[in-house]
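A single protein chain has been omitted; all remaining protein chains appear in their positions.
Our next item is chain A:
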Amino acid sequence: MMGRSMTVTALNPTPASAQKAEAQVVPLPRPAKRPQRLAALGRIVAERIAPPVVVLLVLLLIWQLSFSGAASGLPAPTDVWEQSRELILDPFFVYGTQDIGLGWRVLTSLERVAYGFGLAAVVGVLVGAILGQSALMMRGFDPIFQVLRTVPPLAWLPISLAAFMDSGPSAIFVIFITAIWPIIINTAAGVRAIPQDYRNVAAVLRLNQIEFFWEIMVPSAAPYIFSGLRIGVGLSWLAIVAAEMLTGGVGIGFFIWDAWNSSRLTDIIVALVYIGVTGFVLDRLVGWLGHVVSRGTTE
């Protein structure tokens, strides 16, 4: 009885609503869809964009209030805008070989980082792969790496200068040596975490070392490798100021060093923002790359 009465009540409304929809279908969807899409957009703005903007404005206000007096040591945001407006508004001006926009300087520095980090990525993954495969090597090298990775980039400067006798290669070496440790350590951890099943498959197929590296090790350890690369790219960007104190020239790191020497504090603040944004983009870029490469590895 119950079941029958329930099916009857369930059945009844369906044709009724279908009929109703048939009659009113043209005018209804249009006004219904637009506000929906707008509402979704509004929600994204409210949830994602509004909070950081509000926080930024509040922080700028506090900064402005704290340093607007004549006796304050640091420039306030309005001072930065007044004195360094050109740097902010035009990142790609060229007035002379040394007088160029911050965008160009960032690109110059990125090229340097590309060499140092690229080298660190290749060497780091290879060394990490070897260490991950051999427990004995790992035991031998791991303590040394753990100590070396805590050495700050600036401390490598004199050593690399003494070793290379030339500022160009030593700057790249400083970036390389700063970025390589997390890449080695993470790759080794990823290789050790390769499931025995995959190793068995490789053994039955008699994959050689190179085939094992490309077919099993890299895809299986990709999430680990890329989290190492992500930390590494952040560190290599951190090392840029130290590295460019050596090389001079037109990099963003040297620009800060140079601005400090000629007490252009507002320029330094603008450069800091450039460095921060670039570092953020680099981090996201490697993260995105890792996401693309390791897609499907997590079951």
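Quick note on the criterion: a contact is a pair of C-beta atoms (placed from the backbone, for glycine too) under 8 Å apart; a residue touches a chain by one contact, two chains touch by 3 or more; residues count from 1.
In this section, contacts and distances are computed from a predicted model.
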Should one name the undisplayed chain from "ABC transporter permease", "NADH:ubiquinone oxidoreductase, membrane subunit L", "ATP-binding cassette domain-containing protein" or "Aspartyl/glutamyl-tRNA(Asn/Gln) amidotransferase subunit C" using UniProt, the answer is "ATP-binding cassette domain-containing protein"
Among listed residues A:90, A:111, A:166 or A:211, the absent chain is touched only by A:211
Answer key for A:41, A:61, A:122 or A:201 versus the chain not shown reads A:201
Absent-chain interface residues of chain A come out as 197-198, 200-201, 203-207, 211, 215-216, 219-220, 222, 294-299
